[in-house]
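The other protein chains are all here in position, but one chain of the complex has been omitted.
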Amino acid sequence: MDVISCQGLTKNFGRIKAVSDLSFTIGQNVITGLIGPNGAGKTTLLKIIAGFTRPSSGKVTVFSENPFNSLKVSANMIFVDEHMKFPSSLSLAQIMSAAPAFYKNWDMGLAKELFAYFSLNPGQRHHHLSKGTKSTFNMIIGLASRCPLTIFDEPTAGMDAGVRKDFYRALLRDYLQKPRSMIFSSHLLNEAEDILEDILLLQAGQKRLHLPVTDLKEFAVALRGKKEVISELTAGQEIYHQKNIGKEHSYAVIRRDAADGLLKKSAAAGIEILPVAAEDLCVYLTTRNRGGIDHVFDRNQSF
Amino acid sequence: MVLDMVGDKPVYIQIAEWLENEILGGDIKENEKVYSQYQLAEMFNINPATAARGINILAEQGILYKKRGLGMFLAANAMEKIQHKRRNYTLKKLVEKVVVEARRLGIDEEELLGIMRQAGKELDE
Partner (left out) sequence: MSLTETSLFEAVRNQYLYKLKSRLGLFVAMAGTQVLALLFSMGGVASYGRGSQYLHISVKYYSSDIVIWFTILWIFFIAAQITARDEQNIDFTFVSNRLSGNLSNAAFLVTAALIGGITAILSGFLLRVIIYFKGGIYLSSQNFIAAPDVVFTGMAVTILYLLLFGALGYFCGVLARLSPVFIVLLIGLFFFGGWFVPRSILPAQVIVFFRVESSLALLTLKVMITMVLLYACSFILSNRLEVR
């Protein structure tokens, strides 16, 4: 059974389309990375899935129900982000003791262990916490609630490198203990890559890719060599990214299954064939300008 | 072992190779249960689906076999299969690279063999 299903999902803010004709499904017990640059529509999509906002058109179901105003979805879903609100009158310890009433799978042992590990102060108020500590506390709530659908929207905002690493490890270990569906949004793949199963790549509110991370790594290859040879070989191909290396060489990223024999031909022509890191590919696929930042400077120089 | 996360080699292939090394090293016996995808996921801090893909490579090659509901087990002639594969594929590729590099540097076959013997000695010490 699909946990989430979206069909032709669109959300407008005035004239801007934050999410545009999005269709996809997410299966049970999959950790999905929702990746895209700022403004790609990640948060908007997640808030629709959580039932916080309504789509302008299209259909969304979570656990086979429309999430907007669904208690079933709310009881089985937690949405963790840096804007999570808690009563300013309650201390962190009081918030933690209030949570089990809401979530039947709540694991107080885990919550307390994590709380102590990250040396949080039980008497502190949530709104007095620093950005990174807030993220850490919210993450603990998110993990300990053990909801069948756990949504993390940019969960590592403001966390130190060490805490971030611990977070990914905690998330994975908790998932291994209690497999469940998780969505994890980030503008970069970075450290999250290895713990993800699938990746959903958004650009300007549209779906760019939705596939297993392991496939993403083999989705594209880079050709490096003489400029003319490369432009000849890649003629008619969709080039995801291209840059010049010095005056005579260039580097071009294309689909691995682009054209039969293209790679063999390239090898024969003395062109190097290199893998493309998943994170780089995500950036290439979601940037409008194929030449990247170098393009700006190269063009500027020619005047 | 720590996986090479930034290198060219996909993680699931590294998992498959690590399992092969364990088998070659005699750490897993024939008809014995091998690590589950969840154990591997925890050991290497990766998604269990990625680990499963590494296990499946070996299953497809007949090095592992599946017992329903019990997990993956080491096939009877797994050791030979791995040795055969590595000799005819992995080692061959590595040697090819070495030869290409040697030619680029103008090293002849005799000298190359000498270098290899020397390397072997150093490893023994």
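Going by the order they are written in, the chains are A and B; count residues from 1 in each one.
Going forward, a contact is a pair of C-beta atoms (placed from the backbone, for glycine too) under 8 Å apart; a residue touches a chain by one contact, two chains touch by 3 or more.
Only a predicted model underlies this, so the values are computations on that prediction, with no experimental measurement involved.
Can you pull out the displayed chains that the omitted chain is in contact with?
A
One chain isn't shown here. Among A:70, A:237 or A:287, which residue touches it?
Touching the chain that is not displayed is residue A:70.
Specify the residue from the set A:178, A:264 or A:299 that touches the hidden chain.
A:178
Return the single residue from A:33, A:148, A:205 or A:225 that touches the missing chain.
Residue touching the absent chain, from the options given: A:148.
Considering the complete complex, identify which of A:89, A:119 or A:300 is in touch with the unshown chain.
A:89
What residues on chain A make contact with the chain left out of this view?
These residues touch the chain not displayed: 29, 47, 50-54, 63, 69-72, 74-76, 79, 83-87, 89-90, 94, 98-99, 101-105, 146, 148, 178-181.
The rule is simple: only the chains that are shown with their structure count from here on.
Could you work out how far the Cα centre of chain A sits from that of chain B, in whole Å?
31
Any idea which chain B residues touch chain A in the complex?
3, 5-6, 8, 10-12, 38, 41-42, 44-50, 53
Which residues of chain A touch chain B once you look at their complex with the stated criterion?
It is residues 30-31, 168-169, 172-173, 176, 193-197, 212-214, 217-218, 274-275, 277 of chain A that touch chain B.
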